[in-house]
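Note that one protein chain of the assembly has been removed; the remaining protein chains are unaltered in position.
Which chain is which? They are A and B, in the order written, and residues in each are numbered from 1.
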Amino acid sequence: MTSVFIHPKALVEADNIGSGTSVWAFAHIMAGVRIGKNCNIGDHCFVETGAVVGDNCTIKNGNMLWEGITLEDGVFVGPGVLFTNDRHPRSARLAQVHDRYSAKSNWLLATQIGRGAALGAGAIILAGVAIGEYATVGAGAVVTRSVPSYALVKGNPAAIGGWVCQCGQTLGFRGSSATCRNCGLRFAKKGSLVSAKG
Amino acid sequence: MTSVFIHPKALVEADNIGSGTSVWAFAHIMAGVRIGKNCNIGDHCFVETGAVVGDNCTIKNGNMLWEGITLEDGVFVGPGVLFTNDRHPRSARLAQVHDRYSAKSNWLLATQIGRGAALGAGAIILAGVAIGEYATVGAGAVVTRSVPSYALVKGNPAAIGGWVCQCGQTLGFRGSSATCRNCGLRFAKKGSLVSAKG
Partner (left out) sequence: MTSVFIHPKALVEADNIGSGTSVWAFAHIMAGVRIGKNCNIGDHCFVETGAVVGDNCTIKNGNMLWEGITLEDGVFVGPGVLFTNDRHPRSARLAQVHDRYSAKSNWLLATQIGRGAALGAGAIILAGVAIGEYATVGAGAVVTRSVPSYALVKGNPAAIGGWVCQCGQTLGFRGSSATCRNCGLRFAKKGSLVSAKG
């Protein structure tokens, strides 16, 4: 863990944190978590055993990454985003759900956030969805279904409202083609499948 | 307070916490709070003097329970749920509201969460509502009115979108009857009044 910065008010129990990563005040990283290189993890975050964070991720303050959540490289998690890992939660201490919570395979759903995606402030990501690479989830969106790569989704429940470049710029498609007016990257679209050209 | 677990980074000023309950890092429980047995209170929670928590509740991280909030037994509070206790908030330090905030009876509304209910991630519960027993509030729902027992509500503002069993399973009513396909519990419905049979 060369050159990892851990704020003196943070609580870090993990030993698998990449170089160049910073963990800020009142954040708590549990044992067994794997965090990549060059990430920034803001104040008051919580990362649970079983969560996985790639390289170059920016995790703003107040986020909680549960077991089952994987962030690929370069993901942005805005302030106060909420992940979940159970679609039918009850207090596990209720007698009626004792069997369900006796094995993780009964309730735990994995959530995957693709490379370079951005999750806006207060977005809520339901358990079991996949967010495609470079997709953007608008602030306050409630994501109940998987999101294709490069899509912009917003609303409650979230719906596709446009498309975005790897650099974050909104894309204007003419037919099946678009060129980013900011960085010049070109895209092709077939249905809801958008891909970058070359 | 036999066998209460208090994380060394938590701040617990209350002395009325039931046995088997755990309080995790960076959580703050104020003096005078009453918390039942066998609860779990996650990191970064705040429980204010005047809040009441029953037995067997699961309170995920980052929750704030204000004066006026009561959780009955077996409630699940997902991550980042927001309770409130004032329908017309202003900064109490404004001259224009000095009178209003001079007495709690002018502004404080109680909120009751019924036995076994589940509040999904980021749900917002407006002051003064009651959530019926075993109801489920979907992630990101903004609850502006009371919710009947066994109802599933979602959206902003929240509306009834279905019914759920005590075990969390969605119920499919045929006419006025339903049987849970998971646990077999049977239900009767009259209008928006659902009850479990025997």
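Here is the rule we use: a residue touches a chain if its C-beta (ideal position, glycine included) is under 8 Å from a C-beta of that chain, and two chains touch if they have at least 3 such contacts.
Small disclaimer: the values here were computed from a predicted structure and weren't measured.
Annotation: of A:50, A:80, A:114 or A:128, A:80 touches the absent chain (contact as defined above). For the chain left out of this panel, the touching residue among A:92, A:139, A:160 or A:188 is A:139.
One of A:109, A:167 or A:193 touches the chain omitted from the figure, and that residue is A:167.
Annotation for chain B: contacts to the undisplayed chain at residues 11, 26, 28, 44, 46, 62, 64, 66, 80, 82-84, 88-94, 96-97, 100, 122, 124, 126, 142, 156-157. Residues of chain A that touch the chain left out of view are 9, 25-26, 38-40, 42-44, 55-58, 60-62, 74-76, 78-80, 116, 118, 120-122, 136, 139-140, 155-156, 164, 166-170, 183.
The criterion applied here is as follows: only the chains that are shown with their structure count from here on.
Chain A maps onto chain B through a rotation of 120°, based on Cα atoms and reported in steps of 5.
For the pair chain A and chain B, the distance between C-alpha centroids works out to 26 Å.
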